[in-house]
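Before any comments, here is the structure.
Yeah, one chain of the complex is gone here, protein chain that is, but the others are all in their spots.
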Amino acid sequence: MIELTEERRDALTELLNIGFGRSIACLAEMIGIFIRISVPSVRLVRPREIVDILAQAEVDRHEITLIQQSFRGEFNGEAVLALPGKSGHTLARMLESDCGFRPDMEPDKLHMEVLLELGNIVIGACLGKFAEILDSLLSFNPPQIFQDNIRLDRLKQAVSFPDYGALLILTSFRLEREEVTGYMFIFISSEFLETLFTSVDRFLDDLK
Amino acid sequence: MALSVLIVDDSRVSRQIVRRGLPEWNLDVREAAGGREGLDMYRERRADIVLLDLTMPDMSGFETLESLMKLDPEARVLIITADVQSGSRERVRTLGGLALLPKPVQKQDLLPFMEDLLND
Partner (left out) sequence: MTAPLECARMQPDFSQIIQSVNMGILVLDKNLRIVFWNRWMEEHSRLRSGEVLGRDIMELYPNLEKKGFRWKAETVFKMGNFAFFSQQLHSHLIPLHLARYLTADFEQMQQNATLSPLRDPLGRVEYLCVSIEDATDSVIYRERLESAKKDLEVMSLTDPLTNLPNRRHLMETLEREISKHGRQKRPLSIAILDVDHFKNINDSHGHMIGDKVLAGLAGIFPRHLRTYDFVARYGGEEFCVVLVNTAMEEALFVMERLRAAVENETFHHEGKDIRLTISIGISSNGSSGDMSMDRMLNSADKALYRAKNTSRNRCEVAPAITPL
């Protein structure tokens, strides 16, 4: 039965909270700064709505960088790390200087590589932990920079989102001393919701 | 007299997971769905140990911890959270919390703290 019951929503929120906590701990360790995390919100949406949700989250005043990564396994989907305004650039700079990831590349390429690696690690840590708790394993595709510094209204026009229903998980973080915020969206295709919910139900049963 | 435990977490599923991590002793377990509710319950009747989440809407775990320690400087508060940054660990210690345990909490992690309670 594909219904996002209150219990399932609670469980998903909690499990993704744990996954995201690990992402942030990784990031915090790499750049040595304390990061504030928000409670994740979980709902069933159409991917097209991501732009409206981003607008509500008040990022529409800035340009935005999106780092996307698909995953597959027991359930398939894609995750997007959204970095508004200068956040992407600031984080990339911090990663380069603070954790010794400095391959010998031209500045343009290095910037892209660092952003991709950032997305790869944050998304990988979150979903990896999430899958681990549900006793399953996920494989990941290479991350891609979806749009680099594009204004939100242009994003609506430029991107054609497929119209399948999806489970949308939204969570955000903010760096304490810098003007850096980020949002992570995880879409899980509706075809896989049944399998996912079965896993979640199994997890819930073990608690009783 | 049964040891009293107060679990404070906005997620019901999370509270269940914590409950499952407790030893199978005769315990008096109460649950609060938020910081304010937790403080009210503690004020009403002191708990031997408080198991507190960090990421909660309304009143955060840090604020709740601070208020609890003000209310009762002898309070024993254990943070059980998804937020496992070293910065959070330090903050918990500074505010007077016992320790920070990562979610999902395991029986073997919780046991030493519960056993400590018996030694009082």
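Labels for the chains are A and B, by order of writing; each one numbers its residues from 1.
Quick note on the criterion: a contact is a pair of C-beta atoms (placed from the backbone, for glycine too) under 8 Å apart; a residue touches a chain by one contact, two chains touch by 3 or more.
Since we're looking at a predicted model, the values are computed, not measured.
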Counting the whole assembly, list the visible chains that the omitted chain makes contact with. A
From the listed residues A:40, A:143 or A:182, report the one that touches the chain absent from this view. A:143
Just name the one of A:82, A:125, A:168 or A:193 that touches the chain not displayed here. A:125
The one residue from A:4, A:33, A:53 or A:112 touching the chain left out of view is A:112
For the chain not shown, which residue from A:26, A:45 or A:204 touches it across the whole complex? A:26
On subunit A, the omitted chain is touched by residues 26, 63, 86, 88-90, 93, 99-105, 107-109, 111-113, 116-117, 120-121, 124-125, 128, 132, 139-140, 142-143, 148-149
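The definition used in the following text is that only the chains that are shown with their structure count from here on.
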Rounded to the nearest Å, the gap between Cα centres of subunit A and subunit B is 29
Enumerate the contact residues on subunit A facing subunit B in the complex. 7, 10-11, 13-14, 17-22, 24-25, 28-29, 33-35, 37-39, 133, 204, 207-208
In their shared complex, at which residues does subunit B touch subunit A? 10-14, 16-17, 20, 55-57, 81-88, 102-104
